[in-house]
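Handing you a structure now.
Of the protein chains in this complex, one is absent; all others appear in place.
Coming up: chain A.
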Amino acid sequence: MTYRFDYSWIAEYWPVILKGLVTTVELTLIGTLFGVALGIACAWTRSLGPRWLRPPVVAYVELIRNTPFLIQLFFIFFGLPSLGVQMTEFQAAVLAMVINLGAYSGEIIRAGIEATPRGQFEAGASLAMTRFETFRHVVLIPSLQRIWPALSSQIVIVMLGSAVVSQIAAEDITFAANFIQSRTFRAFESYFLTTGLYLLLALALRQALRGVGRMLFPQRAAR
């Protein structure tokens, strides 16, 4: 192998990579926030919500979990405009991530809710809390605490999966890598460097989520 690695392009192209990094972080933050919120709504519906709402939620969860993210993205970005729904690449990417994480986190959170002892609901009711208050204060927080590790891994998976949004020209890290390799013809170097970036991002995200977990569930640290 006589190939010579050449990283001299970094001097010129690092702002492109930085911009991609910011976009990936933004996508992950917004996607996580709304995705987990959607997941909580789905989990509530499936375990405690009105019965007539459950079949559509089950259908949504099964449909998303059994189709590739790439196709969901293409359907949203290329398919929905024919129904008159127009959106930018970034909006389509966020929407796809929210819908995807919503289905996965919904299943994870539901497992947490269903592991709640029956007595907790009764205890909430006996304190004259409404059903919503019981859910919010008594059921949800301990449930989230229970499944936080699983939810964290899923969020990391969704962040890594977001590399695909470059295919609809949302300008994330992978988009930057594609852009650079098309300009410099240094394909391997460009993908190698950005893959390293993803690895660092995954490690950082895992640490950050651990921190968020400690912040949200402080009683755990005291125990």
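Everything below uses one rule, namely that a residue touches a chain if its C-beta (ideal position, glycine included) is under 8 Å from a C-beta of that chain, and two chains touch if they have at least 3 such contacts; residues count from 1.
Criterion: contacts and distances are computed from a predicted model.
Visitor: I want to check something: the complex is missing a chain, and I'd like its UniProt protein name from "XdhC and CoxI family protein", "EboA domain-containing protein", "Cyclic pyranopterin monophosphate synthase" or "Amino acid ABC transporter permease".
Guide: The missing chain's protein name, per its UniProt entry, is "Amino acid ABC transporter permease".
Visitor: Using the document's definition of touch, tell me which of A:Trp14, A:Phe78 or A:Phe132 contacts the absent chain.
Guide: The single option touching the absent chain is A:Phe78.
Visitor: With the full complex in mind, choose from A:Glu62, A:Glu114 or A:Glu133 the residue touching the hidden chain.
Guide: A:Glu62
Visitor: Over the whole complex, note the residues of chain A touching the chain we left out.
Guide: 1, 3, 62-63, 65-72, 74-75, 78-83, 156, 160-164, 166-167, 174, 177, 181, 187-188, 191-192, 194-195, 198-199, 202-203
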